[in-house]
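Here the complex is missing a single protein chain, while all its other protein chains stay put.
What follows is chain A.
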Amino acid sequence: MIQLQDIEKVYRTKTIETVALNRVNLLVERGEFVSIMGPSGCGKSTLLNIMGLLDEPTSGYVAIDGKPVKTHSDRQLAKLRNEKIGFVFQSYHLIHDLSVVDNVELPLLYRPVSAGERRKSALEALEKVGLSTRTKHFPSQLSGGQRQRVAIARALAGNPEIILADEPTGNLDSVMGNEIMDILLRLNQEEGTTIVMVTHDEHMALKTNRLIRFFDGQQVADSMVIEAQI
């Protein structure tokens, strides 16, 4: 579903050249729940940004559903992000001046759907994350866990095939973190959504199907979690 081949990402300034990703090869299959672990600054988020078409690799090949994206226009990339990918961020990235339901509707604003359909999809997504009673609230009126659930609902509203989650439990305590993880697991198991999650939490990572470890921009391990647990 997502294919990365010989991916390199180098950040250059006038004086320093920093290699964020070095010859990364990765294939994420449909329906997988992949966790990516590694120390801070090892390139996990950069990798997720490249997978989510938010950033371009310095070199290498990226394909979604077998189709290379290198020659895609800004419009085609935006369409792919909008229809195929849902994002969940560590710091939620909710718009504070919009209500919960308006935040969840956001990806649908960039599709040709009516206001009524948008509202219906947003409410369904909020139902899935157990927040149907908080639709008119504003983000500032919610707890961290609730905000992250809104962010997940927003990712789900567009019915994407892939969810890319960048440390979704990073700002939450263990109880709320587990709640979020349960939602993600349910999405993967019941709806077959492909999920790639960056995490620092080994406990969370072990709940996924596959664990990939990164160190200094390189992929150092890639194993099925059952094997890892054994």
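Operating definition for what follows: a residue touches a chain if its C-beta (ideal position, glycine included) is under 8 Å from a C-beta of that chain, and two chains touch if they have at least 3 such contacts; residues count from 1.
Throughout what follows, contacts and distances are computed from a predicted model.
UniProt records the chain missing from this view under the protein name "ABC transporter permease", selected from "Cell division protein FtsX", "NADH-quinone oxidoreductase subunit NuoB", "ABC transporter permease" or "AzlD domain-containing protein".
Between the chain not shown and the residues A:Asp102, A:Glu167 or A:Asp201, the one that touches is A:Asp102. Note that of A:Glu8, A:Glu83 or A:Glu179, the residue touching the chain absent from this view is A:Glu83. Chain A residues in contact with the hidden partner, per the touch definition given at the top, are 46, 49, 52, 54-55, 74-75, 78-79, 81-83, 87, 89, 91, 93, 95, 97-98, 102, 105-107, 109-111, 115, 154, 158.
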